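What follows is a short report on a single structure.
A protein chain is absent from this complex, but the other protein chains hold their places.
Naming follows writing order (A and B), and every chain is counted from residue 1.
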Amino acid sequence: MSSTTKFDFTSTHKRNFIILFVIGMMAVLTGVFTGQADAQKTWANLLVNAVFFTGLSALAVFFLAAHQIAFAGWHALVKRVPEAMTSFLWIGAICILVVTGGTIGNYNNLYHWSDTFLIKEKVTMAELEAYEKEHAHGHEMEGDHESGEHHGEEHSMLSNGTVVLASAGSEGGESGMIDNPYYDEILDGKSAYLNDAFFMTRTIIYLVLWVFIGYQLRRFSIKEEETGEKMWFQKTRTWAAVFLVVWAVSSSMMAWDWVMSLDPHWYSTLFGWYNFISLWVASLSVVILLIIYLKRNGYMPQTNENHLHDLGKYIFGFSVFWTYLWFSQFMLIWYGNIPEETAWFLERKREYNFLFGANLAVNFLVPFLVLMRRDAKRNFTVLTVVASLLIVFHWVDFYLMIIPSTVHGAAPIGYFEIGMALAFAGVFLYSTFRALSKVSLVPQHNPFIQESIEHHI
Amino acid sequence: MFVSPIREPLIQGHKTYAQMSDDIIGPVEAKPTKTWMLAVTCTALLAITGFVMIGLTITYGIGLWGLNKTIGWAWDITNFVWWIGIGHAGTLISAILLIFRQKWRTGVNRSAEAMTIFAVMCAGLFPLIHMGRIWLAFFIFPYPNTRGPVWSNFNSPLLWDVFAISTYFTVSLLFWYVGLIPDLATVRDRAKTAFRKKIYNVFSFGWTGTAKQWQRFESLSLVLAGLSTPLVLSVHTIVSFDFATSVIPGWHTTIFPPYFVAGAIFSGFAMVLTLMLVVRKIFHLEDYITLSHIESMNKIIILTGSIVGVAYITELFTAWYSQNQYEQYAFINRSMGPYAWSYWGMMTCNVISPQLFWFRKLRRSVVFTFFMSIVINIGMWFERFVIIVTSLHRDYIVSSWSYYTPTYVEVFIYLGTIGFFMTLFLIFAKVAPVIALAEVKSILKSAGDQYIGEHAAHAHHTEDAGHGHYETLIKPQ
Partner (left out) sequence: MSGKKVLFGLFDDEHVLLDAVKGVRAEGFKITEVMTPFPVHGLDEAMGLRMTKLHSAGFLFGATGTLTALGFITWISTVNYPINYGGKPYFSLPAWIPITFELTVLFAAVGMTLTYLYLNRLAPGIKHRILDERITSHMFAMSFEIDADTSDARKAEIRKALEANGAVEIHEQDLD
């Protein structure tokens, strides 16, 4: 076994990533100060990137766990890369906590169900007045068009800032309690699940479990490298199995909580798995790009076309699988044609028609047509182009799931949105490269390392 | 090629290529045993009974079944979905596991593919006999006609099914037979009599095994695997569309496609295990279908069983979360209505019991695995019954609520298909090698116990002297 080189995290790398972050932040700040992005938009974009980048990192843990459990021999040479990607997980977790906590603490209005006024059947006149005053002057109320489908009149009036006291007042009665015109029966029904305390508890549980297990897997791997003891391999197996069980439940729930509940009236049982696979393709693409980068800079000499061929097959196969899930969800809702369900897609088609089509076209056609050939999967340039496109367009996928539910009206991707993503990318890359430099890029004592070195397809 | 010392051998008994031919083709050449004759007689009788009942159904119409106005689909479609699902494991083993380079698949893929074909044949019977006028079955195909021409409805999931099932059957047959050709050539070349040689030459298409033939063989196998992988997904997906495109609560849900596929593979693996554990015993193939194979299959059972479990919970949760009273009622009725027994049967068999395979001892226990394979098959039958009958029997108008019980005709048609399936499988196992001989030979050097594992004659991995240590790690007991 030859190469034990560590990655050299040079000051140039650091500078570049910091510059990336600074440029991104400048774009964000420009957006905020020029009013191009209001508070709602800023929070919403923060959510897009928090979910996406945390997802990239969480799926790196999944990569490690799944291959460990499947006794995959070939991946030993590349496993340092996803291991390093897990180092961002705690930062992403903080970002998620900031955004979700922002709703709970009423700093933002992303999660419309968090407004407890909507689930009160009866309110006092004073409460109603205060509520309307706040919403008439304050930021635009979230999800209003959404409930509008069920409570059309009240809400359309609310969006115009008109007061609806007239109708509400008549039932006043002696108790001073009147029917809440904003009462949302559906949200009330869901409030046992969608409420601040339970929501935050769940969020914290997923994040803590992911961060913890991700940390453990990385730690065992480093221990294995340092001590050469075989016990770490077995420990990794145990924790990998634990992660897969945790993931089976938390992957769907995180998608329901963080993304689907932005449209609290809408539901789709496939939503969780769809989110999972979207992130999985993006995360695999990041792994590919990082490996190619390292190889181009002279690292990982033993990792060759054969390993990238396998990763290329992954993004080919899982892109097709992603398309399958996209189609299943879309077609069934289109075919059933139930207004509560179609509203979600209609909104995206109405304001984001181009992105909606581009999302499907790029994420399916590009990997499908380009990576079908064996040679393409073994060509680093082709892989770089496809993987980059997939990362961008799976980010767009999340943009399309989150933004139309939070920022109403068209919100095309401009310098602000790109800037925010770049800032996140800067931090993600900084953290990942830093982690890469901590331990030998070749896990010498992994029992599969020789298989991986001799891997030939 | 290097093989990590922690991997378990997949071929036991220090086999040579010649011995492998003897072991695997031996049963094909031997005279049928009494056990085999007895078994075929029993299963054939069962099949005949089923066909008599099908004859009755065709003669008198489906009024002989327990269907009524509210419950128009019941055992027939349940059986259809169940059989199609069982078929999926064969394609999974031969295609998806080929793509994922799982060597252990070579021990079981041949039988699993055969099982696929027979299962699809059984499945296909049900929609045909449900039509009532089976002689008009050709109406489902789009062909130019004098009625307009009125074509079949391309927007109908039932027509998609026609295409999906017939494509699936054709492609599975090709895949299976292409793989079988070289092995049949081996049977031919070992044959003692001229007649036998002639017969097997016809069926082996004159295979000789030249380098170019093998090169094309491998290319074709890989592409067929690549095609079969999305195909197998599409088949059960389209079966799920039969339900999910409707707006019936309990049927209209977006998770159906992947969840049906996972369930199909789950039940299919259970059936593969049922068959292979018997085949292994009868034909003495313990060296080729090892505990390691059984363990790998049981791991897939945990995986798919858990996916199915997560899907059940997702459906249940979303029904509540939807705050749609019809959705909610559909699930309340499933779990507490008159068919609650089937719901809880399904939950126990499919979600709870496979979790027992987390224990390594149980995963490697032949008896327990056999028992579980039956349990899972029952559970997956319940699942389809729950989805179909429970969702239908209480529709929107309370006056049309109903309860369905099968008639003896339906019961015997179902049992008949099991007999039919078993008969076909037994005949197959007698006339063709039940293990993909050429493929198993190709992994001998990387999976035979004289080359790898603790009994390896020579360790060609000198660097890792401590490989015995791995063994104790992986096998804790």
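Operating definition for what follows: a contact is a pair of C-beta atoms (placed from the backbone, for glycine too) under 8 Å apart; a residue touches a chain by one contact, two chains touch by 3 or more.
Given the structure is predicted, the values throughout are model-derived calculations rather than measurements.
Touch, as defined at the top, links the missing chain to these shown chains in the whole complex: A, B. The chain that is not drawn here is touched, among residues B:W75, B:W104, B:W207 or B:Y288, by B:W207. Note on the undisplayed chain: of the listed residues B:A18, B:A194, B:V367 or B:V398, the one touching it is B:A18. If you put the hidden chain back, the residue from B:I140, B:A330, B:A438 or B:I452 that touches it is B:A438. Between the chain not shown and the residues A:Q36, A:T227, A:N297 or A:N337, the one that touches is A:N337. On the side of chain B, touch with the chain left out of the figure occurs at residues 1, 16-18, 20-21, 142, 148-151, 153-157, 159-160, 163-164, 166-167, 170-171, 174-175, 178, 181-182, 185-186, 188-190, 201-203, 205-220, 222-224, 227-228, 230-231, 234, 237-238, 241, 437-439, 441-442, 445. What chain A contributes to its contact with the hidden chain is residues 327, 330-331, 334-335, 337, 372.
In the analysis below, only the chains that are shown with their structure count from here on.
Every residue of chain A that touches chain B in the complex is listed here, in rising order: 1, 70-71, 73, 185-186, 189-190, 193, 230-231, 233-234, 245, 248-249, 252, 256, 267-273, 313, 317, 320-321, 324-325, 328-329, 331-333, 335-336, 338, 340, 447-448, 450-451, 453-454, 456.
Residue ranges on chain B touching chain A, taken from their complex, read 1-7, 99-100, 229-230, 233, 237, 241, 244-247, 252-258, 306-307, 310-311, 314-315, 318, 321-324, 461, 463-464, 466, 469-470, 473-474.
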